[in-house]
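Below is the structure I would like to discuss, written out as structure tokens.
One chain of protein is taken out of this complex; the other chains stay put.
Coming up: chain A.
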Amino acid sequence: MMMMRKRKCLKIFDSKMANYVRDIRDPEHPYSLEQLSVLSEESITVDEKLGRILITFTPTIQHCSMATVIGLCLRVKLKEFFPPHFKLDIRVAPGSHANEESVNKQLNDKERVAAALENPNLRQLVDECLYSNEL
């Protein structure tokens, strides 16, 4: 009984979160990440008890140069959604990017993320993806 209740809770939580991130715009296309199948509901795993979230996204092409920007957008957006102590890991789907390992490493290096978000050009790009209504 407990188990079932917990599952249901998680599901609701997941879809709420999916709603929250699905409208992020792709840096290179006038479409949302969901429209481009970069993100789906299955991309998101939440362990509320441990406070851990794993997001797996699928860049549109193998050599997508914007994969790190998409990752930054997800991180900024999800930081607003979850309590601050939640741990967030972001990865590209296995086999979906030519430089999978290096993209994953960069996306999860918080010092690189912090520096990137202080870079005015990158910050502008991220903000455009997050807050632009031109879909």
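Criterion: contacts are C-beta pairs under 8 Å (C-beta built on N, C-alpha and C of every residue); 3 or more make two chains touch, one makes a residue touch a chain; residues count from 1.
In this text, contacts and distances are computed from a predicted model.
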In UniProt, out of "Uridine kinase", "Elongator complex protein 4", "Mitochondrial import inner membrane translocase subunit" or "Probable cytosolic iron-sulfur protein assembly protein CIAO1 homolog", the chain dropped from the view is recorded as "Probable cytosolic iron-sulfur protein assembly protein CIAO1 homolog"
Quickly run down the residues of chain A that touch the omitted chain. 84-85, 87, 105, 109-112, 114-115, 118
